[in-house]
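The structure's right below; bear with me while I get my questions together.
Every protein chain but one is kept in place in this view of the complex.
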């Protein structure tokens, strides 16, 4: 199968959906001629024109609000938010307006919009350009949240998001834009709420999101060489969450680590761990472990930044200890 | 001991701290003559004048940003955010600026500010005036988060917050402003990171935050009549979190329910449950249960709103089942 | 006013709509005072000429966005009493099935995209609605209602900038009633409100908001021009609210004098004024007008009675309409 980069996958998804449905448009800063600083949208303005690939002033709350109103009245905006850290600027329009409109109107109004943004540290971009803030939006009912882990998911989840009649927030890992993966020609749609078992194993379950899927797979490789077979699962969407697949794996392996690049405390690892503990409790041989990003603002210095996020070695080490039956904490 | 309302407690805390330290000031909408719509600040402008009790235009991002700059340069702002739901408007200034400045400056700049706001549903205020959004700020390193559960905590935690050299977000339950509790005359300071064991018990631990402490206490009353002795714990601050006290109780009772008024998913119950599962795993007779607000925007209709939040009866029922050893889920 | 006789029907409809608003509010106020209405609400009485003067210049397909003080806009854009009272009482037959209430009332069938409990929160939505019209080649115009207090929200400047750059068919209608909550406008608005719009290259007008014909004439003109792509426009409508900021705001002499209220009611009431003119011009007799008033009163009473007796939504509705396409979000 052909391989394309995550960046190309996003670009294809947008182009295909814009061809299919003329109410779809893109809006954000420097999305047209520049194709964004990450060059993910290159070529789209040439095909669809500036009426559908709309450059905005640097006014995130404003164009987010505009997108909500546009979505309510018959279009399908795909909002480009240049850095996930700018989510803080659009939270009101996203969470007070977009997320609640369908409910508050008793089902009469809908807000079919997609907010594309990114996450991920280790680019030496410091504390305001490195955050992974998906937990914040996952907490707000009315939003769906997708975390593609490869070019395939980036394409399939984005296309599904655009066709969804609800507001969807999709986080791409900005370090993965040039990563290639096999993506079939033709229609690729990945349904929401279906986790992907990336690798089967019997000894331990590693649940990873976004780029942490790669980290889990690398850890599984390390472990396999030592005779420990890890199952690696990518939830793909955290709202809705495919609890059934996660629980089935937890019941099978009896040991689970949840790995995510958001801050660990009050983030998504807590939720996933709590659900598994709650519903697979009697099958677990050890507590569900969590590995998130360190609870510190992301430091600029490379010497510090690299140690704030989970690594394959770190995951493998925790997995070993769980499998060996070591109690990680004096529980 | 004298009893005062939560509203009076907040008012006293502010007056005392403003008398003690002339760099403390209050800023927000209709805080001066009106004393806020909840009338919590009545009388303060008469004592401290409009230079220190500052009415603003309806510009939450603006006055939040102004407070950050004021705090960085030698004052101690207490920001009044009329409804917790407006947090979405100030997230950038709070989370990208206030929370990170000390870290990003390598410890050279400090932002000693307090953001006072509220939480709590069942006031028939609908989806944009009823949210409990403390999980969002708890996820951001650099912020401290306090959740007073009575007039005593409202006073003691607020005074501690004002003296803290870091940004602190404090959520008052807007339904509790008229609730009275004993508060001693004279200095009341409650340190952060010290949970309060409200009631001792051997059979089950009920961890409640804010108004849910009352719900847990009421549940404990119901249970006690049936011979089940519940221990009720109020963490008082969720950042920092007094893990030791929670774990000690979990290890003692072997059963835990965490009750909170924020949405259940990706909220604070997941974090607390995950930590207890992780660190008290081998002492637990059952999975830690969680009870948050329903994962729906808060509905206006009284017929719907009341069923979205945990009640004493609901907590008691879950406690009974845990104690009876019923597996709540087919785990 | 030379064309008076040729537009008899229009004039009578304007009068009728103003009286319908006043009558609606009197009933809503009574419901609140007799504790039959959940929550609280903000009365539009006194400002009727604004909503009616503007909405009578619009077609059904034209859109409006509304505010926390939204009953007047809703009635003026064509809503029915029955569904409105049902909504205010949280009943299933309300426009939003009781989920929105007073602060979120919407009536999609007449192009009312909804009230909003976030001050300024609908400015992006209105601008986005105008964006849709332009993108899809429709000729509808959107009117964004908001108060003088909302001019302090930065969102307004962000979206005015985009509307001006892209020549969107939106009219920003600032209802300057002299107060935001308990604060006089000159205390929270520096400079000039119309100059702010003009600085973005937007043509701005100030008009007597108590003169329904003046409001209507100006709006007719601007709507026609906006339809031709000459928008956006800005109107500042000088008006007054008769009641407190919300229904519970009774003792308000600390922020505005009774005499001031009296003066507006006695000398500038939009209904009295217009009624006098109708009689003077021979468009309607006193008897005809009294009959109309009586009919509206009876309508309102019937709708209130109906709504009081109507049923609440079934509790199973609580997790419906969280997501379009998902019947029960928590099932």
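Odds and ends about this structure:
Should a chain be cited, it is by its letter among A, B and C, assigned in written order, with residues numbered from 1 in that chain.
In this text, contacts are C-beta pairs under 8 Å (C-beta built on N, C-alpha and C of every residue); 3 or more make two chains touch, one makes a residue touch a chain.
Predicted model only: the values in this text are computed from it and were never measured.
The chain omitted from view is touched by exactly one of B:57, B:156 or B:270, namely B:57.
When the full complex is taken into account, the listed residue touching the unshown chain is C:196, out of C:22, C:196, C:268 or C:321.
Across B:31, B:45, B:67 or B:152, the residue that sits in touch with the chain not pictured is B:67.
Take chain A: the residues that touch the chain left off the picture are 29-30, 33-34, 37, 55-59, 61-62, 85-86, 89, 123-129, 294-297, 299-304, 307-308.
Although one chain is not displayed, chain B still touches it through residues 23, 25, 51-52, 56-57, 59, 61-75, 77, 92-93, 96-97, 101-110, 112, 141-142, 144, 164-166. Along chain C, the points of touch with the absent chain fall at residues 152-158, 160-161, 164-165, 187-192, 195-196, 198-202.
In the analysis below, only the chains that are shown with their structure count from here on.
Chain centres here are C-alpha means, and the one lying farthest from chain C is A.
If you average the Cα atoms of chain A and of chain B, the two centres end up 29 Å apart. Inter-chain centre distance (chain B to chain C, centres taken as mean C-alpha positions): 36 Å.
Measuring from the averaged C-alpha position of chain A to that of chain C gives a distance of 41 Å.
Residue positions 92, 96, 103-104, 141-142 of chain A are each in touch with at least two other chains.
Across the assembly, chain C contributes 96-100, 104, 116, 118, 121, 154, 322, 329 as residues in contact with two or more other chains.
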